[in-house]
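Note that one protein chain is taken out, while the other chains of the complex remain in position.
On to chain A.
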Amino acid sequence: MSFSLDTPINTALFLFILYSVQRIVFPSASATPKSTPREFKSGYSWMPKAHPPTVLFKTYTPKTLEPFNGKDNERILLAINGQVFDVTAGRNFYGPNGMYGNFAGRDASRGMAKQSFDLEMLTPLDQPLDKLQDLTQDEIDNMKGWIEHFTNKYIVCGRLVENNAL
């Protein structure tokens, strides 16, 4: 069989083979791509698009905490013993229609200690913070247990101070 490439298909295949062999034997000589890929599938030397999200640790008063109740604001915060937790992930519980929705945007310390979700457990916004002085040791331990639970499950994103402290 004489070696002729009359047919276009043969020529095309032959060129393809030449090109591929050249790529195998003589690969490109740059390890650094021109623009950094943002996905790991696009290249080995890649850099993620964004930093992991972080929340700023803020100081809240009862009045500034109240809007974060799921109704006025997407984020849901609640405070126990001066620590403010971001419980947006638990919207089912702490959202407007949740079982514990009363606590959203409020100081829930007394309620956590006494294991009650009644509105009486909450102090009105313009009054000073609940000093929790009349709690028994059992109730204080219960509250500490809840703080432990919340610290593991949700993010501590702030602290709660008196209305006139800021």
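Here is the rule we go by: contacts are C-beta pairs under 8 Å (C-beta built on N, C-alpha and C of every residue); 3 or more make two chains touch, one makes a residue touch a chain; residues count from 1.
Here is the rule we use: contacts and distances are computed from a predicted model.
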Record-based protein name (UniProt) of the chain missing from this complex, from "Aspartate aminotransferase", "AMP-dependent synthetase/ligase domain-containing protein", "AP-2 complex subunit alpha" or "Vacuolar protein sorting-associated protein 26B": "AMP-dependent synthetase/ligase domain-containing protein"
Omitted-chain contact residue, chosen from A:T54, A:Q137 or A:N164: A:T54
Chain not shown, touching residues in chain A: 1, 3-5, 7-10, 13-14, 16-17, 20-21, 23-34, 36, 40, 43-58, 155-157
